[in-house]
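Missing here is one protein chain; the remaining ones are kept as they sit in the complex.
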Amino acid sequence: MTMNLKKYPHKLLVKLYFDMLRINKVQLHIESLYHLDEMKTPIHLSIGQEAIAVGVCANLRQNDYISSSHRGHGHYLAKGGDLKRLIAELYCRETGCSKGRGGSMHLVDTSVGHMGSSSIVGGGIPIGTGLGLATQMKAEDRVSVIFFSDGAADEGALYESINFAILKKLPVIFVYENNQFAVCSHVSARQAGEIIFHKTPHDAMPSQAVNGNSVMDVYEATKQAVMRARQKSGPSFIECKTYRVRGHAGAGSDEKLGYRTAEEIREWEAKCPVRAFSEILLRDGVLNETEIQIMEETIDCEIDEAFRFAQRSPLPKPEDVTKYLFCD
Amino acid sequence: MTMNLKKYPHKLLVKLYFDMLRINKVQLHIESLYHLDEMKTPIHLSIGQEAIAVGVCANLRQNDYISSSHRGHGHYLAKGGDLKRLIAELYCRETGCSKGRGGSMHLVDTSVGHMGSSSIVGGGIPIGTGLGLATQMKAEDRVSVIFFSDGAADEGALYESINFAILKKLPVIFVYENNQFAVCSHVSARQAGEIIFHKTPHDAMPSQAVNGNSVMDVYEATKQAVMRARQKSGPSFIECKTYRVRGHAGAGSDEKLGYRTAEEIREWEAKCPVRAFSEILLRDGVLNETEIQIMEETIDCEIDEAFRFAQRSPLPKPEDVTKYLFCD
Amino acid sequence: MPWTKIKSDVNEPNYYLESDENIRRLSYSEAIREAMDQALELDQRVFIMGQGVDDPGAMFGTTLNLHKKYGSQRVFDTPLAENALTGIATGAAIGGMRPVYFHNRPDFLFLAMDQLVNHASKWYYMFGGAVNVPIVLWACIGRGWGSAAQHSQALQGLFMHIPGLKLIMPSTCYDAKGLMLSAIADNNPVLIIEHRLNFRHKGFVPETPYRVPIGKGIIRKQGKDITFVAISHMVTEAYKAAEELSKEGIEAEVIDLRTLRPLDEEIILRSVSKTGRLLIADCGWKTGGITAEISALVAEKGFEFLKAPIRRVACQDVPTPSGYTLEEAFYVGSNDILNAAREILQIR
Partner (left out) sequence: MPWTKIKSDVNEPNYYLESDENIRRLSYSEAIREAMDQALELDQRVFIMGQGVDDPGAMFGTTLNLHKKYGSQRVFDTPLAENALTGIATGAAIGGMRPVYFHNRPDFLFLAMDQLVNHASKWYYMFGGAVNVPIVLWACIGRGWGSAAQHSQALQGLFMHIPGLKLIMPSTCYDAKGLMLSAIADNNPVLIIEHRLNFRHKGFVPETPYRVPIGKGIIRKQGKDITFVAISHMVTEAYKAAEELSKEGIEAEVIDLRTLRPLDEEIILRSVSKTGRLLIADCGWKTGGITAEISALVAEKGFEFLKAPIRRVACQDVPTPSGYTLEEAFYVGSNDILNAAREILQIR
């Protein structure tokens, strides 16, 4: 990354770094405690993909929408979702963001425009598109961002949704987090080549591929897309090329499974977007070691508090199992 | 059409014309009798689209597969399906190609590779792709042609099927019969622009748009695609631009409905592919008026016979309603 | 094709009023159209989508010219992309709108099952009540004229199994309007399944907007000898059969469930407690269909009332055949109800 950071406000750069670091640390902490079997929920870590959630969401306002997936911790936090309620959800507590009904794959925080994530791969794509439709119909000034990965790109729902978004010029941004894997299956085993939506005519839907491990690249691409959406000019498509460094689900590396090489994983771990950005910030004097140290401590404190909050929170009562079936 | 017909065998040109004329006449005859309410089945006429079924199928062998839709009379006949059994199916007879269980939208003639048509729009696309997969796995020398129209092009099943066909290099030809309408809805009300599959890299899937009202254009485009499939080089995509001159379903024009102009219908009726081709053939001396006259009479005879066959055939017995639920 | 031009010249059975000639009658499709018109008028959040809602066919007339009155932003045609469009409707509902998504036939809902069942129906529960999904899906069962296997499925048996989804099947013009207005006002996903044969009817429909409560059945005819439970156009068939039996001095009680989920258990159990005999009539398949659930309900909670086996009158368990001689054997109607009732009552 040889980009010139000078043109960006200091505050923005600090925020980008802080948010990435925080998402990274939260997930490492979850990972470190997962073996205790107290978080009785599947987890899908987005370690190594922090730049995408953060680079995108830094362009969004509180009332903008995002749509997310099973691998959604990063999106939730980047959009401003409450950390305590995230951890409480992992601990299956009544104080969780989904009141212990959803678990790690089903996060929600409507106060920041996170309207719920689907664990059906591709399931969130039409819903995010529909949020764009609502925005347009209500003549609101909102953007709807849809995060999805290469597995979801296999699904016809993507084709159908993009067609509709272009047709209606919806304020939707398709953020294709191409981390190259769906469980153990490499994208090349499932897709015939580069995703075809890059070929969409520019005026209908500008499309580009960026380095998903560079928060500034993601930020810049999203900035254009958000501008376009706010100007009511229609949807955009951004492919963020990245890699899933952890196993598909659960804690730790899945190196031993042998479906990909240890070197490949190492290579991509070396491209850690958080560390990469910290190096630039240090190099360019945007931050110094002490400041980063303080950030780390702040985050650690917040994480400890969130876990304590979660662990001490009440569990849903069995007799409430039928609650929330219907809304009055 | 300024093409040079000299390079084609006389027999082929005659066959192309004969087949188009026959499909045209069969449908006109169905149409003329439909008001009698004896054919108790919905009908979807492909008048004006004869060149596509014929131009494509002239390249196929008996054991090649086709997959068709609710608007499938032309495909069935062009592929060599039995006329008597088609008409008997419209008359709901036990002698129908589907034994009176399927009706006009569900035709089948396995002896000529027509393995059944779906009336779920887009439903036949994956099935035709799967026929290509079977062919490849059995190392057979067959091609699988999928006929579908612009309504089906809205469906994610098309995207999913094309992706798979390219991924596995299947011997499949996607024939996009763009007749501009799905019921009363113009393609521009449903699709964001030109279909994106024209943008597929050429080596993965060659794609082209041709004049769907020119049988020779369709023939030529298909020829290349069939060659590619037989060489096991993978799928092709052909858009045949055409127009549905009749109403969506039933007999006659739907001009009075007012969702399109009478002029537009007239304009396209003037482009009738059967007449257009006859003019060329006459001009170039491939056929003369008498020969055409004889063809007409031959076809009329065959049609009369088919209708007589159908009308005299037995009806399915009510007590057989549960027959064919399961195959032994 | 006759089934494309269903004439609404038959009055529905006269459930409401004894002999008032001056009541306001609308056709079934006019009743629904009036509901849509009023909903669009009264609530800016309401909009209509679906294949052909703005075309001359206009979903059997139920949406006719509403796009002209309310604009093509609020009444719009959709691509044939049932899965994404259901998700888009769901997203729009989450974003504060109230979409009504029309389908010609329930068969096409099979393409939309992921969004309808995995998403819309679960969203409220899955997020602990944080987000609700006020969408209405509407579909009309095909029948006859060789509609065949892929164009005539009556899928209430499937949808009744889905928690989080309300399921409505009206039988009268009055209810078609009132239940539509309730469905639109409901804060949950609601599926309305209509039946083409209902569209033959004209019936009493007040002009002012009104709501018929979801989850409440109604007795269409009082009786003491046997209970007929039915939905949609099978109510008409059951009523016909009941009138026939009446002539023989047997009084069947006819219950129109109107809603299948939530189910009005009480109205069924109360009736069976009186009659001791139960016949359930459906226009869908028998095995695993709605007749099964209603029977099981009574075998569980009303067993002590039962004097005879519970009989189910429903379609044959095969894909719908196209041929008319086979259609005759596939579908059931008042005669089948009559025969089954006689068996239960052991007459003749």
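In order of appearance the chains are A, B and C, and numbering begins at 1 in each one.
Everything that follows uses one rule, which is that a residue touches a chain if its C-beta (ideal position, glycine included) is under 8 Å from a C-beta of that chain, and two chains touch if they have at least 3 such contacts.
The model shown is predicted, which means the values in this text are computed figures rather than measured ones.
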Only these shown chains touch the missing one, namely A, B, C
Contact with the hidden chain, among C:Ser27, C:Thr62 or C:Asn83, goes to C:Asn83
The listed residue (B:Gly156, B:Pro235, B:Gly250 or B:Pro273) that touches the chain absent from the view is B:Gly156
Touching the hidden chain, out of A:Gly48, A:Gly74 or A:Gly122, is A:Gly122
Contact with the hidden chain, among C:Val100, C:Val117 or C:Ile267, goes to C:Val117
For subunit B, residues touching the missing partner are 65, 67, 96-102, 106, 108, 110, 115-116, 118, 120, 123, 125-135, 137-138, 144, 156-157, 160-161, 163-164, 167, 323-328
Interface residues of subunit A toward the undisplayed chain are 37, 40-43, 92-93, 96, 98, 100-106, 118-123, 151-152, 154-156, 182-185, 189-191, 249-250, 257-259, 315-322, 324-325
Absent-chain interface residues of subunit C come out as 83, 107, 110-111, 113-114, 117-118, 121-122, 125-126, 148-150, 157-158, 160-161, 163-164, 261, 263, 285, 287-293, 295-296, 298-301, 303-304, 306, 308-312, 317-319, 321
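Rule of thumb we're sticking to: only the chains that are shown with their structure count from here on.
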Taking each chain's centre as the mean of its CA atoms, the one lying farthest from the centre of subunit A is chain B
CA centroids of subunit B and subunit C: separation to the nearest Å works out as 37
Subunit A and subunit C have mean C-alpha positions lying a whole-number Å distance apart equal to 42
Taking each chain's mean CA coordinate, subunit A and subunit B are separated, in whole Å, by 46
So subunit A residues touching two or more other chains come to 156-157, 160, 163, 167
Going by residue number, subunit C touches two or more other chains at 78-79, 81, 83-84
